[in-house]
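Presenting chain A:
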Amino acid sequence: MSEPMLSFENVHTFYGKIEALKGVSLTVNRGEIVTLIGANGAGKTTLLMTLCGSPRAASGTIRFEGEDITQRETHLIMQGGIAVSPEGRRVFPGLSVLENLQMGGFFSDAERIEEDLERVFTLFPRLRERSAQRAGTMSGGEQQMLAIGRALMSRPRLLLLDEPSLGLAPLIIAQIFQIVQEIRDEGVTVFLVEQNAHRALALADRGYVIENGRIVMSDTGSALLANADIRKAYLGG
Partner candidate 1 sequence: ADIRIAVAGPVTGPVAQYGDMQMIGAEMAIEQINAKGGIKGDKLVMVKMDDACEPKQSPTVANQVVNDGIKFVVGHLCSGATKPAAKIYDENDVLMVSPAATNDAITAEGFKMVFRTIGKDSQQGPAAGKFIVSHLKPKALAIIHDKQSYGQGIAEQVRETAMAAGVKPVMFEGISKGDTDFSALITKLKTAGADVIYYGGYHPELGLLLRQAKEQGLQAKWMGPEGVGNKDLNAIAGDAVEGLYVTLPQDFTTEPENAALVKAFKDKGQDPSGPFVLTSYAAVEVIADSIKAVGADPVKVADYMRKHTFKTPIGELGFTASGDLKDFKFVVYEWHKDASKTAVK
Partner candidate 2 sequence: MNDLLPVLAQQVINGLSLGSIYALIAIGYTMVYGIIGMINFAHGEIYMIGAYVGVVTITALGAASGAMPLALVLSGALIIAVVVTAAYGWTVERVAYRPLRGSPRLVPLISAIGMSIFLQNYVQLGQGARDISVPPLLPGNLFEIDVEGFPVSLSLTRALIIFATLALMIALTLYISRSRMGRACRACSQDMGMANLLGIDTNRVISFTFVVGAILAAVGGVLIGLSIGKINPFIGFVAGIKAFTAAVLGGIGSIPGAMLGGVLLGLTETFASAFLPTEYKDVVAFGLLVLILLFRPTGLLGTPDVEKV
């Protein structure tokens, strides 16, 4: 439970001249659920995507399973056992739901794809119902389910979720958090960016708070949840 799987050391990231990450350091241990919370524009998505290599960190080191991946090309990083459900969902709009999921398992063989499909369809029955529909015409929430399902298809060791609850109905949100827990129980490490800080912190082993491109606090999920400042700033009092 304490072997670091992922670590950021003093990472800086820029968009042109805008410095979006100003020296971020954090670690995620194998088998943990770690959540990152912060206000709009704080740099949560940037942090997540910097890990994926797009945008690339300007300085600092990112290690995954002991290897320095800071300068590694995106596709190589992702082939190393990481999957992401990105901000804005980014389903392939012209492909069917089924094809989207198959793309998630791009490097799997046919048999494994079948198995994984079955698992995703069980998690999200709506996707099975609509497996032939073009993803671009799915409703917002349906697309969110698809994006998460697609990420699961590659059997990642580290799963990155960027605001998975965005636009989902309350029942589904509960379900998503349920799933995250299950996935962790299967041994997958989860790094979760959430606006829905309540739920995220309740679920997470540990949490980081990002403000203006800097990590300003980190603690166990429950401790953060109890913290008065946090409650005030992110949990609506």
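How were these picked? Simply put, all candidates are chains of the complex that A comes from, given by their letters.
The working rule: a residue touches a chain if its C-beta (ideal position, glycine included) is under 8 Å from a C-beta of that chain, and two chains touch if they have at least 3 such contacts; residues count from 1.
Just so we're clear, the structure is a prediction, and the values are computed from it rather than from any experiment.
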(request) Have a look at 1 or 2 and point out the one touching chain A within this complex. (result) 2
(message) Looking at the complex, which residues from chain A come into contact with candidate 2?
(response) 52, 54, 73-76, 78-79, 83-84, 86, 90, 92-95, 99, 102-104, 106-107, 134, 136-138, 150, 154
